[in-house]
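Of the protein chains in this complex, all but one are displayed in their positions.
For chain A:
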Amino acid sequence: MKRKGYGRGGRNEYISLDGLRVDGRRPEEVRHIACRIGTPGNSVDGNAYFEQGNTRVLATVVGPRDRKSSTHRNEEGMDLKCNYSNRQDRRSAREFEPLLENMFRSVILVDQYPKSRLDISVEVIQADGSLLCAAVNAISLALLHAGVPMKDMICAATVGMIDGMCVIDLNGYESSADGPVLQIGVLAQTGSISLLDISTRLSSTSQLQEMVSAGTEGCKGIYAVVRSEAHDLIIRLASSRGVLGA
């Protein structure tokens, strides 16, 4: 069976002559984002759903709570466990879990919760590229919902360099293009970088600079959407408690 555009021999086209990508986006355009903090009927402490194009993830947070296991990895601070599951690609969990754990340990005020633990779980419902970033964004929202104290929110985006052009938010097809792919996580308020992961060799540092600044812009866009959802949540909570008038 031969499919057009998927052949291994010939070069695939990722950017058309008009400068548009396979799904019709401009290079700096992020796919449609939909998210929801606190999905209905859920009994865990915090949960959120995040959708970016056809990538859909669900994240939940349980804790902070008393840790009962005898494995005291961290006597003073909080034990943070991350559980990532993608039914289509089971190998990625081992790669992503430590990354996510370290990233969120740096923003959560772990010192405030000695001898406690926090469980973060992510389930990939549908995969179409930029999975790690979608997971980061979903977890940020779930932590917010659980009321876990954080220094800042992390927003993440993928940046690729295809045919000499910086493209943001790669979909599944674009992820298979050869060329450097950068995963960048940015603290939304301060703009400092908490995740920087490059898969292949870069030709120059100026290229990196270009990708980082494009990624930061992308993260800002994502943060705007996420922030408005967080805002909605606060309005919902406030009105359900009668703080706001009808």
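By our rule, contacts are C-beta pairs under 8 Å (C-beta built on N, C-alpha and C of every residue); 3 or more make two chains touch, one makes a residue touch a chain; residues count from 1.
Keep in mind that, in the parts below, contacts and distances are computed from a predicted model.
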| item | value |
| --- | --- |
| Protein that the absent chain corresponds to, by UniProt name, given "Mediator of RNA polymerase II transcription subunit 10", "ADP-ribosylation factor-like protein 6", "UDENN domain-containing protein" or "Ribosomal RNA-processing protein 42" | "Ribosomal RNA-processing protein 42" |
| Residue in contact with the excluded chain [from A:29, A:101, A:119 or A:197] | A:119 |
| Candidates A:49, A:96 or A:223 - the one touching the absent chain | A:49 |
| Residue of A:30, A:62, A:103 or A:148 in touch with the missing chain, whole complex considered | A:62 |
| Missing-chain contacts mapped onto chain A | 1, 3, 34-36, 39-45, 47, 49-51, 54, 56, 58-60, 62, 81, 83, 85, 87, 119, 121-123, 125-128 |
